[in-house]
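Here the structure is laid out as structure tokens; the discussion comes afterwards.
With one protein chain held back, the other chains of the complex are shown just where they sit.
A, B and C are the chain letters, set down in written order, and residue numbers restart from 1 in every chain.
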Amino acid sequence: MTVAATIRIQDADFDVAREIADLSKGRIDIGAVVSFSGICRGSEQGEPIAALTLEHYPGMAEAEIQRHADEALSRWPLQGLTVIHRVGRIEPGENIVLVVTASAHRQAAFEAAEFLMDYLKTSAPFWKREESARGPSWIEARGHDDAAAARWTKS
Amino acid sequence: MTVAATIRIQDADFDVAREIADLSKGRIDIGAVVSFSGICRGSEQGEPIAALTLEHYPGMAEAEIQRHADEALSRWPLQGLTVIHRVGRIEPGENIVLVVTASAHRQAAFEAAEFLMDYLKTSAPFWKREESARGPSWIEARGHDDAAAARWTKS
Amino acid sequence: MKVKYFAWVRERIGKAEETVEPPAEVRTVGDLIGWLAARGETYAYAFEKPKVIRAAIDQTHVKPDAAILGAREIAFFPPMTGG
Partner (left out) sequence: MKVKYFAWVRERIGKAEETVEPPAEVRTVGDLIGWLAARGETYAYAFEKPKVIRAAIDQTHVKPDAAILGAREIAFFPPMTGG
């Protein structure tokens, strides 16, 4: 059976429970479902923020996520995979990103979810701007995210 | 702030969405929530099964999970932790176990969830019996689960 | 002391728990397994592969060389398969 990833980039919030159910409901071949929700925090580097605004490169963002989803499907025996990334203005406490993976065994589900999150952080064309008391400013990329992504590179 | 783990051993099913919401709703210090759901598969080693029956050691099971939850809370900067393990008869497609971790950053949330699952598989006093066409039989422990748990041992 | 059995150890012995009074020379968990195994066929079957058996004293995992002196509750069971 060929597994197709569900990929969505949207302004609207998502419902983690529904996405998990959509992947696993009525299935008896799935033994493990991992979900990762990335949530907007109320501070960045110790500074309170009012909101984030997420910008993306339409077309390329979908293609990049699709490419990494396909790579995950080829590297791990997954039975389902969903990636949702929000764009637009997002306030503290709101969801930003969701990855859900389903597999017969837990290790594949965990690893594939971590792989996709590491790549979304470093390779998918999204940019975060924060609003704080000092005005708006773009969040800088972090070196440890690159290091996290590098561990998946096949040598 | 001291974080206390929520730990439950129960016959009844659980609601992943509600457990995630209970950990993270209204919080603006959480940036990452990882959930792991372990689900009863319809076959074991290629053999169809009708159901699993989960037996546990009351008292010790709670204490063992609490001990590992406390270890997770001391090793990773978590802002929330929930572990639910069902016992009794569970049919294919039904939930068996849930771990939810919440942290400011994704790596802590992923690692703590994996750590707890590895220990639940090898150290928590639960035993699975399967019902198949050949009658009931106890599921054997798997060497690769011990190997997965061993990676968390501090040297 | 109270002894508890779980999973197939329980099934083979045919009871979930009992109170036993082993003699003084039964000092360790391993000794206790040997002493129990000699109590009859069902026990011999349950403990036929003593290396496979896991034990807990007062709800904490222990090794076969653990002393049983002062234990209130000792449990025997197969390797765990939860999660």
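As a working rule, a contact is a pair of C-beta atoms (placed from the backbone, for glycine too) under 8 Å apart; a residue touches a chain by one contact, two chains touch by 3 or more.
Given the structure is predicted, the values throughout are model-derived calculations rather than measurements.
Visitor: Quick check: which displayed chains does the absent chain contact?
Guide: A
Visitor: Write down which of A:Gly26, A:Gly46, A:Gly59 or A:Gly135 is the residue touching the left-out chain.
Guide: The single option touching the absent chain is A:Gly59.
Visitor: Which listed residue, A:Ala4, A:Ala50 or A:Ala141, touches the chain dropped from view?
Guide: Final answer for the missing-chain contact: A:Ala141.
Visitor: Which parts of subunit A are in contact with the chain that was left out?
Guide: 38, 54-57, 59-61, 63-64, 85, 96-97, 117, 120-129, 138-141, 145
Everything below uses one rule, namely that only the chains that are shown with their structure count from here on.
Visitor: For subunit B versus subunit C, what separation do you get between their C-alpha means, in angstrom?
Guide: Inter-chain centre distance comes to 26 Å.
Visitor: Approximately how many whole Å separate the CA-defined centres of subunit A and subunit C?
Guide: The answer is 48 Å.
Visitor: In whole angstrom, what separates the CA-based centres of subunit A and subunit B?
Guide: Computed value for the inter-centroid distance: 23 Å.
Visitor: Multi-chain contacts only, two chains or more: what residues does subunit B have there?
Guide: 38, 117
Visitor: List, in ascending order, every residue of subunit C touching at least 2 other chains.
Guide: none
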